[in-house]
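Once you've had a glance at the structure underneath, I'll fire off some questions.
All protein chains but one are shown in place.
Going by the order they are written in, the chains are A and B; count residues from 1 in each one.
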Amino acid sequence: MQTSAKFKAAAGVLAALTAAGVAAWIYQLMNGLGVTGMSNGTSWGLYITCFMFFVGLSAGGLIVASSASVFHVKEYKKVALPAVILSTVCICVAGMFVLIDLGGIQRVWRIVVSPNPASPLFWDICVITLYLAINVVYLAFMTSRKPGAQDRVAVVSRFALPVAILVHSVTAWIFGLEIAKEGWYSAIMAPLFVVSAMDSGLALLLLSLMGLNKSGLFKTDKKLLTNLAGLLATCIAIDGFLIGCEVLTMAYPGAAGAETLSIMATGATAPFFWFEIIVGILIPLAILLFAKNRARMGLVAAASVCVVVGVFCKRVWLLLTSFVEFNVAGAPGVISGSSAAAHAAGTDAWALASAYAPTWVEIVVVIGAVSLGVLAFMLLCKKLLPGNRAGAGAGPAESGLAGEAA
Amino acid sequence: MSEAKGSHGKLTRRGFLKVSGAAAGALGLAGAAGMVTADDWLAPAKAHAESEEHVAYTYHHEACMGNCSLACTVRDGRISLIQPNDALDPYYAQCCLKGLSEVQHVYGIERLQTPLKRVGERGSGEFESITWDEAMKTVGEKLSEVRSKYGNASVHVACSGAPEYPLLVDVLGASTSGLGDGLDIGVGNGFDPALGDITAGAATNEIRDWKNSKLLIITSSNPLESSMMQATAFFDAKEAGCEIVVVDPHYSTTASKAHRWIPIKPGTDAALFLGMVSRILDEKLYDEGFLKANTTMPFLVSVEDGTVLRDHDEIISEAGEPETGEENPYMVWDGATQSVKSYLDEGVEPVLEGSFTVDGVVYEPVFQQLFANQKQHTVSWAAEKTGIDEATIESLADQYATGGPASLAVGYGGSDKYSNADITGHALALLGALTGNVGSTGRGMGNYLGGSGYGAELAMWPLPEDMIAAPSEMPSYRFRTEPNNTHAVISIGNTFQTYFANMNLTREWLDTVDFILGIEIFNSDSVQYADIVLPACTKFECDEEIGGVKCAYNHLRLREKVIDPLFESKTDFQIQYEIAKSLGLEGALPKTAEDYVRFQIEESEDETLRGVKLSDLVSNQGVLPLPGIEEPRIGYADQQYSTPSGKLDLYYSDLVDFGQALPTWEENLELFDGNSRMDTYPLQFVQARTRFHIHSQFCDATWIQQHYTPYLELNPADMETRSLTDGDAVTVFNDRGSFSCPVRVNASVRPGIARIYEGMWSKYMDGGNIQDVTNDTTIERGDMLVFGPVIPFNDTLVEVKKA
């Protein structure tokens, strides 16, 4: 199969965007994180939001693929390969965001030589690395034509599933263990991250598979998509349930939690909160609850987009709400920490409540990183998916093509 | 990574700041007209071998009367660290955020770097950089011209609080203005005559004596911002069980730290005091014995014309000196003999009440007259005037009179800056007298700014007899409205902006002056009007080892060189010399500042300085405690006052014509209930001090700007009626003018009042200057008072609207 002109054009655009992102990142390296919208008040922003988001997105793929082996869900096997490619790319993008967010990336090796085992970030980096390794190994075995590779896939997937759950949990604990932040400090954080990961990951997988269908790189049978959509509906429902639990716990005592809740219900992060509730949960759930709808690919796609965007909004409100107010309140508040034009000088450097908006630098960097991810996904699919491999024989993933009759 | 390790020896990006005088001179010029660009004086990077560090001592500011002795660490020729001088007893080893912020401020962007010549209109701020030679040539020519045309007295020297030009006025034979010209004298006008010492209201006891009081009333003052060095005494008193009551329209910092805050309607302190007096009289809470023994209360006064009965009609000496009580005794009614007697007579038992006819004229003791005069000042009347309820006034009076030793502190802000300030001062002295709260431990009254501790008189440099200041033609603010002979003004500091209310009038006057010489450290508002500007050094810079000496907070304090003069600036001492030299008058001046300082100390005739050598100060890190300061100073412990009678004088016979022989309530000029002007300008405009600034100083200090930039404050209620929200830009206006700045909402501000901190440079406002609206009206009685009329800055009405 020839590399189509369309593919080339898309790749070109993505490469250009990636280059722009790299340039913006170099600019950030030279000038410091002051070029972002972050400040002492809101010390994490778009990058960490994207980190959480992409860690989650990578879940769907690996969970689907490994369920295939672990729980012998036959149909899932068919999409295991594109699913793992997606998972691998997403976790790489997630990792990139952690590095991009570091103020002292040149000292990052310190984590290796003097790790602090009490730090959730340290563990997160460990599990993410492990997770990435598993993904790569998984990919290697799946695409290997050596005999016995198939069995190894089964072995790896037994590890993959718990590690995937762990990645989301540890990422959740970066936030959930912080007693200082009212909106984060909650035992539900880990389960919440896991289901969010599942629904957004599944939704992205669905969208990717549909995309591959369309591009002709890889064909997925509609029944399987409908099946996956059903799973998605379940995840959304659980997600909604957990958010409900959390909100109730915050609101009921009428204490500090209620203040945080009011910020997300009516305050600075309210648009994100309500968007996620309505567009991220209610609408897709309303669509996918009906088997009839699950069979209509257009609706499934729409629901999936809603879920992905909704979960992104959730990451936003989850992260930022807890930065808005300070535990010790009083004028002049917290000082920005920056004298650059982005943050005002004099008394304007203070804030009673923190505000944050990403700057163009952050946006360009994020676009660049995501573009790089999409590009990598396209290239990997092109290279690894059976339809494109010369002399595709009885490879293990070959079955993915089987029974595709729409 | 090596980047994180200490590297103070290394150069920073911008490079190494040049400090040597000569090199800096050449540098400053390079900036041509750019007198305020920082890059000019930050010389290009230049290698510097090793970090060299030493500590030098100087004193800081005069206006807060802290004169804190600062230990300054100098590294590579730059001030790197400032801390209180640890040679002082910890009680006195103090400084505040402004002192510390000099690490930045001294190098600030608004420093004047070279002499300047005005090229634009007066006030336009357009200048050209010139050399010192050229500047001094012009100064000499212009001053000579004016002097030869209009006489030496036609040169007027106006000098802000901090600069040190002790000999300039005399050498030039010029006229001068200072605080006497309407500033900080409002209360003193009414207070000083009672004690007979002309101190502008200075307190009778020291702040360290507060802890011996059972009650300390602070009115019209916010010492925890305006005299931060009194904080220790304040809290020591509080912790020792002295109840502290603050009377202030606003919930000031000091009010928030007191036991009790009594909110008062602005401008009505006299009414409060008079109401308290009535309560004390009504309940007979006064100290009769004290009144008879130590005050003029028994003196007989003619009911008809208010004259005081004396032994004979007063004879004024040729020199204009009035007769003393000894020469011409005051008469009292002796209770024992039921006859008129000299108050000095042995065994006389003066009565306080009654009416007596002497030679056909009816006389009453002052006290009897007071009784009558107080009829109009009932407690309920006072409650109405002041907005303080009767019970509070009564209990405050009771506590002050009978609760044990009590002190009464008043400020130079607040009630000092209203037209009726002298009445407040008079009533204050009256309160102290009635209750005997003066002249003993725990019983003090007056203004405690500067601690009111022990002093020592430094020697005056002898000048030839013909070198003497010209008698004051009129208070300087009148130059603006009355014909006068002032043709040249030497403005040292920011006098044009800070000294006068109603700035538009000031501008008009400045246009008519032949020559204006401005001497400043910073590019302040007043500089904009000068024809020639000379850049002065800060108190940290000196071209010789010793710069100056001062006496403050019970210590002699030395100013040493900390760093060399920055840019082309010169010390005040040097500039004074240069000005004298431009007229060929320098011969009379000391050659060096060190000579002068040594003379001031070593030639002093003050007992307390006997035997003290300059070298003693130098070897003790620039500070020496005055001898005998272990116990707090108690003034008038012998109950001898400097009045003609030697008694605490509450009867001001020279004010009989104004109905103010005894303090009698009088409304303010603008601020009074029912003033129709309030229909248009309903808000009082009050200007207080802030810990963040010294008047107009530190507006430009970036370390201070991190904490404070100018804004107006309003009570939430006044914000609401004007539909204003916090942070809005507003215009404050009346028929005199307007200015603009942001507004902030603060519940500490009394409803009906717009509060701002005074002094702000115009360039830090959104537009205009606070003095554009302030009241400069003076009252007729003012001319009869010791210091002349006060400028009633706070007696100003304005309206505020969204800009």
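By definition in this document, a residue touches a chain if its C-beta (ideal position, glycine included) is under 8 Å from a C-beta of that chain, and two chains touch if they have at least 3 such contacts.
To be clear about the criterion, contacts and distances are computed from a predicted model.
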"ABC transporter permease", "Thiol reductant ABC exporter subunit CydD", "4Fe-4S dicluster domain-containing protein" or "Peptide/nickel transport system substrate-binding protein" - which is the UniProt name of the missing chain: "4Fe-4S dicluster domain-containing protein"
Residue in contact with the excluded chain [from B:L112, B:A231 or B:L785]: B:A231
Candidate in contact with the missing chain, chosen from B:L272, B:M331 or B:V745: B:V745
Option from B:V55, B:L97 or B:A588 whose C-beta touches the chain left out: B:L97
Absent-chain interface as seen on subunit B, which is shown: 1, 3-10, 12-14, 16-17, 38, 42, 51, 53, 75-76, 78-84, 90, 94-97, 100-101, 103-104, 107, 224-225, 228-229, 231-232, 235, 238, 251, 253, 256-257, 261, 263, 691-692, 702-703, 706-708, 713, 715-717, 726, 744-751
Absent-chain interface as seen on subunit A, which is shown: 31-36, 38-41, 43-44, 98, 101-105, 107-108, 110-111, 114-116, 118-122, 125, 174-175, 177-181, 326-340, 343, 345, 349, 352
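Here, only the chains that are shown with their structure count from here on.
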Distance from subunit B to subunit A - Cα centre to Cα centre, in angstrom: 66
Complex contacts: residues of subunit B adjacent to subunit A: 1, 702, 705-709
Contact footprint of subunit B on subunit A as seen in their complex: 106-107, 332, 335, 345-347, 349
